[in-house]
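Questions regarding the structure given below will be posed in turn.
Here the complex is missing a single protein chain, while all its other protein chains stay put.
First chain written, first letter: the chains are A, B and C, and each begins at residue 1.
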Amino acid sequence: MQKLIITAALTGAEVTKKQQPNLPITPEEIAEAAYEAYKAGASIVHIHARDKDGNPTQDYEVYKEIKERIEAKCPVIFQPSTGGAVWHTPEERLQPVELRPEMATLSCGTCNFGPDVFMNSQEYMEKFAKRMKELGVKPELEIFERGMIKNALALVKKGLIDEPLHFDFVMGVPGAIPGEIRDLLYLVESIPQGSTWTVAGIGRYELPLATAAILLGGHVRVGFEDNIYYKKGELAKSNAQLVERIVRLSHELGREVATPDEAREILNIKRK
Amino acid sequence: MQKLIITAALTGAEVTKKQQPNLPITPEEIAEAAYEAYKAGASIVHIHARDKDGNPTQDYEVYKEIKERIEAKCPVIFQPSTGGAVWHTPEERLQPVELRPEMATLSCGTCNFGPDVFMNSQEYMEKFAKRMKELGVKPELEIFERGMIKNALALVKKGLIDEPLHFDFVMGVPGAIPGEIRDLLYLVESIPQGSTWTVAGIGRYELPLATAAILLGGHVRVGFEDNIYYKKGELAKSNAQLVERIVRLSHELGREVATPDEAREILNIKRK
Amino acid sequence: MQKLIITAALTGAEVTKKQQPNLPITPEEIAEAAYEAYKAGASIVHIHARDKDGNPTQDYEVYKEIKERIEAKCPVIFQPSTGGAVWHTPEERLQPVELRPEMATLSCGTCNFGPDVFMNSQEYMEKFAKRMKELGVKPELEIFERGMIKNALALVKKGLIDEPLHFDFVMGVPGAIPGEIRDLLYLVESIPQGSTWTVAGIGRYELPLATAAILLGGHVRVGFEDNIYYKKGELAKSNAQLVERIVRLSHELGREVATPDEAREILNIKRK
Partner (left out) sequence: MQKLIITAALTGAEVTKKQQPNLPITPEEIAEAAYEAYKAGASIVHIHARDKDGNPTQDYEVYKEIKERIEAKCPVIFQPSTGGAVWHTPEERLQPVELRPEMATLSCGTCNFGPDVFMNSQEYMEKFAKRMKELGVKPELEIFERGMIKNALALVKKGLIDEPLHFDFVMGVPGAIPGEIRDLLYLVESIPQGSTWTVAGIGRYELPLATAAILLGGHVRVGFEDNIYYKKGELAKSNAQLVERIVRLSHELGREVATPDEAREILNIKRK
């Protein structure tokens, strides 16, 4: 079985300091959280930027500062979001790709997201994929429903994404696929052979889905974007604390954890 | 096993006379197609109205004329769409419900629909469900992805839909869940016990999914909205021709076909 | 999708003339039934011999006579059973393989069979596979439970069976795997890519599983060995009548039926 790639989704677009006081918001805080997650065992950090008021922003300059600050501290893979927040325009969302990061997320379809709609029309998926390809950015294909795998494969067919593919199953979002293990197995059995996948379980689904991924040969995403609790009723102290638990479980279950360079090899990306 | 309920989806919002010359467009044509489908074995007709130019409309008066014309001909269950076309507003879409039909569709989430986005936010799902409940209209819960079943159950929990539930799995739409039998089984195994379901396979998925539904104890939707071909490269002559094939298959497979009144009993709706 | 291979299992070891008056028993009757099944659309006949009292026998000479009589009539593939009856010794069971038929069945494990036990220990599976390989006989791997697929792959690993593999899922036997479509999908998803498979549903499972196989790209076995009824409460008139229904369904569902030579090509066997 491949070594386990752990992604730390440090901030997200929706969580507030009020909900989770240890949420990293400023570039300094995000870089420090990235460094701690790296030390804990993460090989990828999934990044959403915030502006000075703490609101989500897709601003190029803010992402640039975060990227540089992280790179100054550690060799973890920097993976900006192109999902942004549900009210961002596609053009806003695409900005961090211009930084030519090693990876970036690419959301593969539209679904409800609680009371909102997370819009990813075919036209914009194609634009995002095309630009990532031009800039040599490996897409992490974000999958919220079964049909989105089909959408991703349609991008492959059009020559806009190169194989091998790497999927991120985001599960348990209100409005999209649930987070039970049968749902995960269904998705895993729906992707092409030779693909890699990670799972991001939302809220109470984070820990069981992560554990299932360790067993199934997938990879794991944890962090405040997806879940702010350590256990029921107890807030996590840091993103790193959530990473540490995954490392502990992975060792208990006999699976080694990948370094950033090992993750690059597994994901077929070259360090820039 | 329950008798088989066949729904004929006569017109839809997207097909044109150019693609399918026998597409019923005017209220007269739609009523005649409904009558023929009824004679062939359909117990429900799923209706989309068109305006004088053949474009989709959700106009109350047009639906009213279609409803009256059908009722004058036969006792088939009249089921208007509240999905309309992808560019209709929610308020437009809801109009035919005011006719207090026995049933109407209720789309349970948002997804891509080819190049378009089919929008069904939580807010509007709740409005639609509430109004249907007030007017005693049985919703057919349209499911394009797994998460939409979860959305429907959230409406039940809020008291906006009454059990037993009736689902319509719309499968094979570009942008949403594929139309393989494993996808169908996954959905069937995801609904509450005591529910009924039908399947509407799009294009080449229509016939195999319909056949699988006959075997699995589900129900079947066919018609020009979903599929205009009789077989590869050969246009169907009429909606009734597609219904006839399902009746033939159902008999060959040892399952009886429901009359409209038997369908009402299976679906727990009272004839108005 | 491949053309459909239909196997007619004409006689079996358990059915009696009393249960099914049209059961073929003598070599003449079996050859005539094979010929009729071939004319109806079967490309393989699965054969169990009977002695002069109508009891199951694995006698070489009886199989030889049946084989010669069938070959004199038509080019259908002759596939003797090595399962025999539950009380036959392995040595008895193996005899028809010495005729060097194009195919023969190879049961891949032990399970209850109603009140009896159908014994296929690892030792004897290996002996059977070895002898079939020596004589150039293509095995049809009979699978009554999930684990038997694993057993078959163990024979491949030992070099006793050559790929591509051909499986026969025997489903609905009292004592072994049930005959629901979910069980079939589970088995289908458990065999190596590039394998072919057929399904033999027992009793009332024959028709729905056969239909599912037509849809799923598998192949179909029908006949008095598995099922003696045409429909509930109505005995079939002949094996050919059961084959005819499958041909009708296959055509209705848009799938062509294979001739014996087309079946040979699909199964990768050379006509002897």
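Quick note on the criterion: a contact is a pair of C-beta atoms (placed from the backbone, for glycine too) under 8 Å apart; a residue touches a chain by one contact, two chains touch by 3 or more.
Note that this is a predicted model, so its numbers are computed, not measured.
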Shown chains contacted by the missing chain are A, C
Across A:V86, A:L216 or A:I269, the one contacting the chain not displayed is A:L216
Which listed residue (C:Q19, C:Q122 or C:N268) would be found touching the missing chain in the intact complex? C:Q122
Among listed residues C:P75, C:P90, C:G147 or C:G254, the absent chain is touched only by C:G147
Contact footprint on chain C, counting only the chain that is left out: 109-112, 114-117, 119-123, 144-147, 150-151, 154, 173-178, 182-183, 186, 189
Going by the touch rule given at the top, which residues of chain A touch the chain that is not shown? 181-182, 185, 189, 207-208, 211-212, 215-216, 231-232, 245, 248-249, 252-254
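Criterion: only the chains that are shown with their structure count from here on.
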What topology does the chain touch graph have (line, ring, star, complete, other)? line
Quick one: report the Å distance separating chain A from chain C, using the average Cα coordinate of each chain. 50
Take the average of all CA coordinates in chain A, do the same for chain B, and state the distance between these two points in whole angstrom. 37
Distance in whole angstrom between the CA centres of chain B and chain C is 41
Find every residue in chain C that makes contact with two or more other chains and list them. 189
